[in-house]
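A single protein chain has been removed from this complex, and every other one stays in its place.
Presenting chain A:
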Amino acid sequence: MTLLATESLTKTYGGRVTALADLTVSVEPGIIGLVGANGAGKSTLIKILLGLLPPTTGRVRVLGLDPTTDPAAVRARVGYMPEHDALPPDLSAAELVTHLGRMSGLPRTVARERASEALRHVGLHEERHRAVGGYSTGMKQRVKLAQALVHDPDLLLLDEPTNGLDPAGRDAMLALIHRIGTEFGISVVVCSHLLGEVERICDTLVAIDGGRLLRADRVAAMTTATDVLAVEVSEGTDELAARLAALDLPVSRDGRLLLVPLADDHTYDLILGAVAELDLPLHRLDQRRHRVAELFAPREPSHV
């Protein structure tokens, strides 16, 4: 089954600002990373998927349903976590999530039970009876995730779920999203402007820029070909290149840098070993960070 499909989807605001331009993409269930710089059209796409905005032209299907003609049916099966602060400060998390569960059509007692369950799954226990106003950013993000989960959706749309979190909080949030996608059996679309963050947990990446599709593919298909280690030594670059070549590493030069495709952790060991043997002053060894636009070189839209 196709999870999401768009066909020549275009959205212009007032006929001038183009948020989405001729976007055709189709993805299978799983954890999908939707990456792009701020203003790339991610939030517009989410609003169209929820049926909150009508597309200017083109077609869109979510879980086999059309959000432009049947938004209620789509929204009943989708959970949405907005990017911005969305919690009334004087309600407790339990009250808020219960109320929003009822707004999704759960009967009263079921809503209360599922709200406690959802809050437990995101890691809020006794705190759930305190007013949200006193929560930390990380806890607020968890409440936002719990309210998206309370009605047991088939698809979660998460808009920048790691916004404002410290590194530990980010890791915890990403681990939680990964768990929802793998153990709970719920497909997840994670929007982010940080590729490095979402690629760790996603099976599929969709990159958009300026409202256009850059690339959509399985993560496995992309990262193996693109992860590169950059090695820089203060002297003896040629010697090191020769040594690495002798170790069967397909090394290439880029100015003062040596670039080695990263096969697995063993590649690090080989390079470090070679540097140590030659007794060279190692200046830098890091995984090359690709910018989104660089990694997702424009090409034909693909079907994943």
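Quick note on the criterion: a contact is a pair of C-beta atoms (placed from the backbone, for glycine too) under 8 Å apart; a residue touches a chain by one contact, two chains touch by 3 or more; residues count from 1.
As a convention for this text, contacts and distances are computed from a predicted model.
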Protein name, per the UniProt record, of whichever chain is missing from view ("dihydrouracil dehydrogenase (NAD(+))", "ABC-2 type transport system permease protein", "Peptide ABC transporter" or "ArsA/GET3 Anion-transporting ATPase-like domain-containing protein"): "ABC-2 type transport system permease protein"
Of A:G39, A:G64, A:G105 or A:P250, the one touching the omitted chain in the full complex: A:G105
Residue among A:L4, A:A19, A:I32 or A:L53 touching the omitted chain: A:L53
Touching the absent chain when the full complex is considered, from A:A76, A:L194, A:L270 or A:L285: A:A76
For chain A, residues in touch with the removed chain: 50, 52-53, 71-73, 75-76, 78-80, 82, 84-90, 95, 99-100, 102-108, 110, 114, 117, 121, 147, 151-152, 180, 183-185
